[in-house]
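Shown below is the structure under consideration.
Of the protein chains in this complex, all but one are displayed in their positions.
And now, chain A:
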Amino acid sequence: MSGFDRKAMAARLAQDIPEGWIVNLGIGIPTMVGNYVPSEREVIFHSENGILGMGPAPAPDKVDPWLVNAGKQAVTLLPGGSYCHHADSFAMIRGGHIDLCVLGAFEVAQNGDIANWATSENDTAPAVGGAMDLGAGAKRLWVIMEHSTKDGRPKLVERCGYPLTTPGAVKRVYTNLGVFEIVADKGFVVVDLAPGVTLEEAQAATGATLHTQ
């Protein structure tokens, strides 16, 4: 079993974003997706701190301290880009204007539930940020994450054990082992597996049944 590394995961997801979509990328692996959308394909990136038409990181000598993404990293604005305030930025999210949101997660359940903000109900200091707004408001939510935790527990599960971010929101999961669609009344359906990964290996690493179409 070899599977995708993080860059390959991000590149695999980027392949599936069509021209013209408005996309919000979460912090971590999701942010990497922006690097792999083919340059001839026009996709508009939204950042919840009030940027529409966000561009890549600037050259070190071109950093504008006033211009950061949701992860507080320096970014740029593309021609045609614009700024707005937080309530307008979240109106774009909550009003259903964002075509796709890509988030990381602790767990995704076979009914599309996502848990990605707190590790227990008594978390020492939970931090939700915009995750619940994005989960409830974007037209579609895809998750990109490792298939298992560092200590080998499955992250694709029958039912989330951690507090939910949004119930029933996830449509697709991209992991180091492959791509999995969530189909109503069925669960995880294999779209494709990473090079060198067999269905048996993917199933063994998954806490729910993997269906093949």
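Please note the rule applied: a residue touches a chain if its C-beta (ideal position, glycine included) is under 8 Å from a C-beta of that chain, and two chains touch if they have at least 3 such contacts; residues count from 1.
Keep this in mind: contacts and distances are computed from a predicted model.
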Among "Protocatechuate 3,4-dioxygenase subunit alpha", "3-oxoacid CoA-transferase subunit A", "Amino acid/amide ABC transporter membrane protein 1 (HAAT family)" or "sn-glycerol-3-phosphate transport system permease protein UgpA", the UniProt name of the subunit that does not appear here: "3-oxoacid CoA-transferase subunit A"
Residue of A:A8, A:I44 or A:C84 in touch with the missing chain, whole complex considered: A:C84
Of A:I44, A:L78, A:A136 or A:V183, the one touching the omitted chain in the full complex: A:A136
Residues of chain A (touch criterion as defined above) contacting the omitted chain: 47-51, 64-68, 72, 77, 83-87, 89-91, 93-94, 118, 121, 124-133, 136-137, 163-168
